[in-house]
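Shown next, in C-alpha cells, is the structure this report addresses.
With one protein chain withheld, the remaining protein chains of the complex are depicted in position.
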Amino acid sequence: MTPQEVLSNTATIADHRRTRPATGEASRVAAAEWLVDCQIEKLHYGSFLAVRDAHVPIAGNQITAFIGPSGCGKSTVLRSLNRMNDFIPGFRLDGSVRFQGQDIYGPDVDPVAVRRSVGMVFQQPNPFAMSIYQNVAFGLKLNRFKGDYDERVETALRGAALWDEVKDKLSASGLSLSGGQQQRLCIARAIAVEPALLLMDEPCSALDPIATRRIEDLMLELKERYTIAIVTHNLQQAQRVADRTAFFYVDTSAGGRTGYLIEYRATGELFDDPREDRTKAYLRGEFS
Amino acid sequence: MEGLSQGPRAEASFRLRLGDRRTFADRALTLIAIGLGVSALLPLFSVLYMLVVRGSPLLSLELLTELTPGAGMESGGIGNAILGTVVVVMLAAGMSLPLGLFAAIYLAEYGEDSGLSVVVRFAGKVLSGMPSILAGVFAYAIAVSALGSFSAFAGGVALAILIVPTVMLTAEEALRLVPSKMKQAALGMGATRAQMVTKVLIPTAMPGILTGVMLALSRAAGETAPLLLTALFSDYWFDGKLGEPIASLAVLIYNFSGSPFEYQVNLAWAASLVLVALVLLFNVLAQVVTRRPEEH
Partner (left out) sequence: MAQPATKQPVSGLSEASRRSPIARPPDAWQGAFERAFRWTACGLAAGVVLLLAGVVFEVVRRAGGSMGKLGFAFLTDSVWDANGDRFGILPSIVGTLYTSALALLIGGGLGVTTAIVLSQGFLPRRAELVMKNVIELLAAIPSVVYGLWGIYVLIPALRPIADLLHEKLGFLPLFSTKLSGPGILPASLVLSIMILPTVTAIAREGMVAVPRRLAAAAYGLGATRWEVIFRVILPTARGGIFGALVLGFGRALGETMALAMLVGNTNRFGWSLLSPGNTLSALLANHFPEAGEVEVGALMCAALVLLLITLAVNALGSLIMRRARRGLTGLG
C-alpha cells in the first residue's frame, strides 16, 4: 500500500488513531509507508508530562496540520520530529519517531544528522544577520556542499517565491527585508538543502494577512516537491492548506497540563464531520 | 495639605505661587542639583583645555618620530614611547584576547549554570575590581623576578591581566544579546554547536564584542602603575627584544611630570595629548561600531 492509497482509505486512518500501532495490524502495515511515522507515547520535561499518545504519522508530499488550543503540545510534537526538543533540559521521549523506517530516537542516532535532513521554519522570522545570499547558502555550507552555489541559492529563492523581489540585492542584509519577506527567506534557507521534510511552527503568526496568504500559496506549491508539517492556531489556515489535520487537546485532569491527540483525519472530514465532542466544541469556537 | 484645608476657595489655590515655601524649595534644589551636575563636568573640560593649550604647541612630525630627550636637552620627541605603548598593548592583546573571548563563549553558550561558570564569572568580577597595580605586582613576581629584568614581556603580562575580565564580561553580554531565535535557526538546520557559535553567534555579536575589546585595549594603553613595575622605561627604540625594558606614553608622562626641565614637562603634556586623543578615538570608534545600523 502506498501512502496515497492509505490516505484514500479514511477508515484506515481513523483506525490508526484508535488502535495502538503496536497491536493494530492494519496500522503496522501502513506505518511502513509513511514518510515519518510518529508514535509518541509519552514526552517528559523532567517530571512534567508534556505530551502523551501522539500518534501522528505523516505522509509524503502532503501538508499535515497540527491544531489545538495553546498548551496542547502541538509545537512540542512538531519539534520532536527533528529533535529540537533535545535542547530543553530534562527532555525524554517514550515511543518512536520513524523517519523512512529508522527511529530517529534510536541509540546511535546523531541529532545533528537528523536536523540536516529536516528543514524548519519558526514562529518568528529568524534570518541571520548576514546577506540574503549567505542566509540561503548557510545550510549548503554546513553540509559542505560542493557544487554551484549560485544556482542552488537562486532555485531556493525562486522556490520560496522571493527571487524576483531580491535578485538585485542579494548582498543586502537579510534583516533589511519586511516580515513576510524574511519568513520567505527562512523558507528558502530551509529548502535550499532540499530536505525530506519541512517543519513549520506557526510560520504566519507574526505576519499580516497579505503576507500570510502568500506563504499559504507558497506551501501549496512546495507540496509538489516537499512534505510539510505545520503547526497553526488558525483553523482557516489549516482548512485552506492541509491535506490532513491532527487535533490536539490539553488534559488538566491530573493537575498538570498534558497535551494529547484527539483526532487525526483528512482535513475535510475533520472540519465537516468531527467525530469527537471536543473537536466539535473546538471547531465551534467554544474554547481556544 | 494647605490646599485641602482651604476647601471652598479651591480654584484660587491652583494658581502657582512662587512665594510658596514648597515651590521655592523645589526650584532652589533644581538649581543646586543642575549646578553641581555641571560642576562635575568642569574638570573634564579643564583637562581637555590644558591638553590642547600645553600639548599642542609641540605637535610636529619630530615629536612623533624622535627619541625621548635626556635631562636638559631641548629637542626630541616621544616616538619610542608611542611605539612602545603599541607593542606592549599588542602583546597584552595577544595574550588576553583568546582567554577572554573563549571564556565568554563558554559562559554564554556552554556553561549554562554549571559550577565552573559560577566560579569563572566570580573570578572575572574580582579581577575587574582589583587595583591595576596588583596586576603589576603579580607580573613583577612571575616575570621580572624570574627573568631578572624589567621587560616588555612583563608589561604585556600585567596589562593582559587587566584586559581579560573586561573583554570576558562585555563579550559574554554581547553574545547573550543575540536573539535565541537565530541560534535556534542554525541548530534547526543541523549546525553543530561549534558551527552555530562560529558561523552565527560570533558574527552577530561582533559589534558588541569589538566594542568591549576596544574599550579594554584603550584603557590598557593608559595604564601606568602596572608598567612602572614591569616594563619600566627605555630611552631607546624597541628593537624586537621583549626581554628588555620598553618605553610607553604612560610612564613617560609620569617620569617627565616631575622633571625640573621645562622641555620634558612640555613633552609630558604633548604625550598626554597624544594618549588621550588615542584613547578617545578608540572610545568613539567603539560607540560607532555598536551603533552600526544592523536592522531595517
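Observations, loosely collected:
Read from first to last, the chains carry the letters A and B; within each, the first residue is number 1.
Operating definition for what follows: a residue touches a chain if its C-beta (ideal position, glycine included) is under 8 Å from a C-beta of that chain, and two chains touch if they have at least 3 such contacts.
If you're wondering where the values come from, they're calculated on a predicted model, not measured in any experiment.
Touch with the chain omitted from the figure is made, among B:Ile78, B:Ala152, B:Val178 or B:Leu228, by B:Leu228. Residue in contact with the omitted chain (choice from B:Met90, B:Ala194 or B:Val288): B:Ala194.
The omitted chain makes contact with chain B at the following residues, 3, 22-23, 25-26, 29-30, 33-34, 36-37, 39-41, 43-44, 46-47, 50-51, 54, 98-100, 102-103, 105-107, 109-111, 116-117, 119-120, 123-127, 129-138, 140-142, 145, 150, 161, 164-165, 168, 190, 192-195, 197-198, 218-219, 221-225, 228-229, 232, 250, 253-254, 257-258, 265, 268-269, 272, 275-276, 279-280, 283, 287.
By the touch definition given at the top, chain A reaches the unshown chain through residues 99-102, 106-110, 112-114, 116-117, 139-140, 143-145, 152, 192-196.
Throughout what follows, only the chains that are shown with their structure count from here on.
Separating the CA-averaged centres of chain A and chain B is a span of 49 Å.
Considering their complex, residues 82, 84, 87, 112-117, 119-120, 122, 124, 126-130, 138-139, 141-143, 173, 175-176, 186, 189-190, 193 of chain A touch chain B. Across the interface of their complex, chain A is touched by residues 179, 181-182, 184-192, 195, 199-200, 203-204, 294-296 of chain B.
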